[in-house]
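Here the complex is missing one protein chain, while the rest keep their positions.
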Amino acid sequence: MSALTLPARLLSRRFGAPRALQVGAAIVFLWLSLAAVPAVFAPYDPIVQDLGATLIAPSLAHPLGTDNFGRDVLSRIIWGTRLDLAMGVFGVLAPFVIGCVVGLVSGYFGRVVDALLMRLLDVTISFPYFVLVIAIISVLGPGLQSFFISVALVGWVSYARLIRAQTLVLKESEFILAARSLGYSKARIMFRHILPNAVLPAAVFSMSDIVIVILLGSALSYLGLGAQPPAAEWGVMIAEGQVFMATAWWISFFPGLAIVLLALGFSLVADGLAERFGVRE
Amino acid sequence: MTAVPLLAVKDLSVVFRRRGADLEAVRGVSFALDASEILGLVGESGSGKTVTCRALLKLLPGQNARITGGTVRLEDQDLMPLREAEMRRIRGPKMAMIFQNPSSHLDPVMTIGRQIAEAIVFHERASEKQARSRALELLRQVGIPDAERQLDAYPHQLSGGMRQRAMIAIALSCRPRLLIADEPTTALDVTVQAQILRLLLRLRDETGLAIVLITHDLGVVAQTCDRVAVMYAGRIVEQGSKPTVLTCPLHPYTEGLIQSQPEAAPASERLSSIEGQPPSLADLPSGCAFHPRCRYAQAACRRHPPPLAEVDGHQTACLRWETLAATRRIAEPS
Partner (left out) sequence: MPTLLQTRGLTVHFRQRSLMDLVTGTRRDVRAVNGIGLELAAGETLGLVGESGCGKSTLGRAILRLVEPTAGKVIFDGVDVTAMDARALLDFRRRAQMIFQDPFASLNPRLTVGETLAEVFRVHGICPNSEIEQRVVGLMAKVGLSQDLMLRRPAALSGGQCQRAGIARALALSPDLVIADEAVSALDVSIQAQVLNLLSDLQRELGLAMIFISHDLGVVRHLCRRIAVMYLGRIVEIGPTEAIFAAPKHPYTQALIAAIPRLDQADGLPQEGLPGEPPSPTRIPAGCPFHPRCTRVFGPCEQDPAPAMRDAEGARVACHLYPAQLEGA
């Protein structure tokens, strides 16, 4: 994974954190716009086949070429943005929320609760991440839904750790003691007072986690375990174009490039934020 | 003041760069010190007292702080043009510094003995053995009991007062003539503070050490210092011998500080206090920086920064010092 974030880190060292953050945010914004209104940007329909226009090389009419079903690669990529972006964002959202709750409860209550939750964490983390995700998907059956469930069950651990560490420190601070002296309920103290102050490292981490999840998602889709054809998901597109690598390289190449560019955008944001807020992995 | 003082600072200025703006942390500070003299540098947060002392040792933090003017003459040698390598030969053998929080300034993974010896080995090219025996002597000199055993103790094994003594031992290891003490007793209990101050006075008496003592506590100044310089918003606003400044202050800020001590007011009456708060360096008032909080302020105070007036070796940066003195004479018929 660091192989992909390396270019981002090199770029941000060279140009400085604020610049990295700006560029990254611009890239992400670009992709978000494509995902929001793909019909505005995509010239053709992504699903409809046109068997009279198969395997056309990149040209004026089809800037990124067409695939073996005559579908315009550019339009498919644009429409596929939704899927890959959703994989990234929602694949991180569930773990984030679960991790926050577990980390807060574990850190605040300590003792037995903490011991139990941390043992659960230890068990989860002792399995290699990808192996566990694939194992769960193979039990649930392939598809995006399984992907999200699986990632939620496995990915919460990093967030739980980060939030717990912050909670342990914050719960001794004077403003929390003040909240207790005012008779505030434990729930209010945890979610209204500790969480907003604890969430920063986890939020910064989530940006680089999005990169990991996007790559995981598209890799799984490539393997047939995630999104299914004829969805225009980039991993699926790479798999479909694989047999044509020698003759029609553009079918696999451009979706691959899209994955790289999306990941790069988030990587730059992650690195810029980490630099800005002084959080180190 | 002798003809050639041990330390002579003239017009020292330091600027910090923050968020693209230049902040003048120290503005034209001048003072001098002889051997065996203790100068108290008094001020609150933002007064510039710590920055001034770091500038003397040219130990300003990072890229953003730089000395923009003035000279610092130690034993008649100007330190400003010296490069870092040459300054390293000054720090330790000629002048040394001790800090407020000994725990943050001692290496936690090195024994006390080694930390003292390290300086001696480095500066005096002594052997480890010689350095260690000198370290033992220093620990005894600073009053650490059971010195032989404490040589091999780690900082976390010592109490707060002991750590401060250890830091003093490290500072004095290469026999400097000038010691800069930045709030050395602020973090200590009051009974331990008395011990450390007593130690500093004894060292001054025994070795002729000159000390610049930074503090916000006028009581400490009263007990230990020979002369006092009061700083506000980067400038020295009053300077003179301790008895004169504390009994007849000639600057409204000094007067305000003295009067706001709890002991100045009879019990269960309101304390006299200075209105408002110290200005932010990014937003200094025009003219005299103290004028918004000053009860003697007049129009002229807003226009020009007041020049330093001198009366018998007692300096004050206040246009209205005569009024101040007169008002006090009326209020205290003696």
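Order as written gives the chain letters A and B; numbering starts at 1 within each chain.
Simple rule for what comes next: a residue touches a chain if its C-beta (ideal position, glycine included) is under 8 Å from a C-beta of that chain, and two chains touch if they have at least 3 such contacts.
Every value quoted in this text rests on a predicted model; they were computed, and no experiment measured them.
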| item | value |
| --- | --- |
| Option touching the unshown chain, where B:G92, B:G161, B:P176 or B:P306 are the choices | B:G161 |
| Sole contact to the chain not displayed, among B:P155, B:G234 or B:G256 | B:G256 |
| Full-complex contact with the absent chain, from B:A126, B:A153 or B:V192 | B:V192 |
| Hidden-chain contact residue, picked from the options B:M110, B:A126, B:L201 or B:C248 | B:L201 |
| Contacting the left-out chain in the complete assembly, out of B:E44, B:E75 or B:E118 | B:E44 |
| Residues belonging to subunit B that touch the chain removed from view | 44-45, 159-162, 189-195, 197-198, 201, 216-220, 222-224, 242-243, 246, 256-258, 260-265, 267-268, 270-275, 277-278 |
| Sites on subunit A contacted by the missing partner chain, in the whole complex | 173-175, 177-184, 188, 192-193, 196-197 |
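In the analysis below, only the chains that are shown with their structure count from here on.
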| item | value |
| --- | --- |
| Intercentroid distance (Cα basis), subunit B paired with subunit A, Å | 54 |
